[in-house]
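Presented below is the structure to which this report refers.
For this depiction, one protein chain was excluded, whereas all remaining protein chains were kept in their positions.
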Amino acid sequence: MTLIKSGVPSRDELSTVIPPRQKLEKGPVVVVECFQEIPCNPCETACKQEAIRVPNINDLPIVDHELCNGCSLCISKCPGLAIFVIDETYSPNEVLVKIPYEFLPLPEEGDIVTALDREGKVLGDARVLKVQDGKYQDRTAVISITVAKDFSMEVRNIKVRG
Amino acid sequence: MRITGHPVLQFSRGKKIKFYFEGEEIEGYAGETIAAALHAAGVKDYHYSPKLNRPRGFFCAIGNCSSCLMEVDGQPNVRVCTEQVSEGMKVRRQHNKGVLKP
Partner (left out) sequence: MKNREIAVIGGGPAGLTAALYASRMGAEVTLLERHSIAGGQLVKQTHKFFGSQKQYAATRGIDIPQYLLEEIERQGVEILLDANVLGYYTEDGVLGYEKDKKFHVLKPERIIVGTGATENVLPFANNDLPGIYGAGAVQTLMNEYGIVPGNKALMVGAGNIGLIISYQLMQAGVEVKEIIVRGPIIRGYGVHASKVRRMGVPINTCCTVKSAHGNTCLEKVTTINLTENREPIPGTEREVDVDLLCISTGLSPLTELLWQAGCQMEYVAELGGHVPLRDKNMRTSQESIFVAGDASGIEEASMAMVEGMLAGLCAARDFGYDDGMFNELHYDAIMQLNELRSGEDSEKIRKGLKECLVKEVIR
């Protein structure tokens, strides 16, 4: 099932944006889940490392994962909420994933939340490490969660509990 | 029901207003449309079609479609989606084509 039929990118589509293994093993890096040529370039504008470039406004973002330092400034600027930062070096068994989140209630640091995949299906528990919700984010909170490493390319949403 | 918490918007409501819907006192806020206040009070059926008596209500919200017509202060065919509430206003469901007052 492809993006255009289901709203969820297929494995093949995802493979075009997943960073190379060697970069994932070095530190935090961005995953830009943007697959359609639409006129849009705030990710380029936000990136101070020039790791994301959009030469023509209708181009897909061209990501140089080597230049990316995982600073996450781009996450809250993407109008499609399609950018995530993955840090597989967080710990031996866990990955740190940063997601954009625009719902209430916002979780608090230390909360246990439910990790959801791209179809909203439950993956397991996640712990909230940090919630960035300041002026820069302009109401697109950036939430850092830690979750089992297996889920690094699956978890893309959370459900806040009670 | 009125929204209280919202992740993007903050609602600053104006002064509280009391108006009447079919004789019953309803609360609204200055700046709200009649449709918004009625919706918040759980009322969604605004008039009944003249021939087949079908319930009709809100549809377009911006005054284009004529689905939301009601009788307001004795005047029929008022588009309640654009008409603002005012203190003491009398709003009734309309059941016919309405006769315009001169």
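Every chain is named by a letter (A and B) in the order it is written, and numbering of its residues begins at 1.
Just so it is clear, a residue touches a chain if its C-beta (ideal position, glycine included) is under 8 Å from a C-beta of that chain, and two chains touch if they have at least 3 such contacts.
Please read these numbers as outputs of a predicted model, since none were measured by experiment.
Residues of chain B in contact with the chain left out of this view: 1-3, 6-9, 11, 13, 31-33, 35-36, 39-40, 44-46, 49, 54-65, 67, 81-82, 84. Although one chain is not displayed, chain A still touches it through residues 3-9, 33-42, 45-46, 56-58, 77-82, 102-104, 116-121, 138-140, 156-157.
Assume only the chains that are shown with their structure count from here on.
A separation of 43 Å divides the Cα centre of chain A from that of chain B.
Within the complex formed with chain A, the residues of chain B that make contact are 5-8.
Per the touch definition, chain A reaches chain B in the complex via residues 102-106, 139.
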